[in-house]
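The complex is shown incomplete by one protein chain, all other protein chains being positioned as in the whole.
And then subunit A:
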Amino acid sequence: MGRGALLVLADGRFPAGGHAHSGGAEEAVRAGRITGAADLEAFCRGRLHTAGLVAAALAAAAAAGADPAELDAAADARTPSPALRLAARKLGRQLMRAARATWPSPELDAVARAFPKGAHQPVVLGLTARAAGLGPSDAAYCAVYESVSGPATAVVRLLSLDPFEATAVLARLAPELDLVVDRAVAAGTAVPPALPAASAPLLELGAEIHAAWPVRLFAS
């Protein structure tokens, strides 16, 4: 399988729970750090080179066949915020459900059994790509694209930002997505994987602040 399966997995409407998450954008909007397309682009760029890179390397490693339990522990160690760890596991569990229904595989069944409350989403994403007959680079592309498309979609809802402007932001970031994928694949497919540990402290702090709000539109 090839590009066709990749489009199915990368589709924003793939039913794996992502629509309820803003990738930190809701908190950043409330804090005044995102007010329009220019800020959104800066926010997405920061996310891409930190959380996006780490997620893509994890996904590439999982797609290449690295041990999911070790990758999951590595993801935990790279996610200081308890709220973000929880969100990543919830999304991993939801993706696992969708993946097992779309590309049934004994490997997915085994990981679902080992992690009944969910493994980190990028790890499950890599395993899903594997089950779909895709490779490490495909998995990394899905991860980096999600890392920027999630906040962009959320900001359209949060600020009533012009959807054309939001999509143009993603298009401007596309060449950088390619570069980050190259780095992620090199790191994730090294033996043993040489996983990056880039972090965005403001995203981690923001996630904790957001999780404490009594009223919010997005789950994270």
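Everything that follows uses one rule, which is that a contact is a pair of C-beta atoms (placed from the backbone, for glycine too) under 8 Å apart; a residue touches a chain by one contact, two chains touch by 3 or more; residues count from 1.
The rule is short, and it goes like this: contacts and distances are computed from a predicted model.
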Name the absent chain as its UniProt record does, using one of the following: "Urease accessory protein UreG", "Pyruvate dehydrogenase E1 component subunit alpha", "DNA ligase (ATP)" or "ABC-type transporter, integral membrane subunit".
"Urease accessory protein UreG"
Residue among A:47, A:90 or A:120 touching the omitted chain:
A:90
Where subunit A meets the left-out chain, the residues are 13, 15-22, 90, 93-95, 97-98, 100-101, 104, 109-110, 112-113, 116, 154, 157-158, 214-219
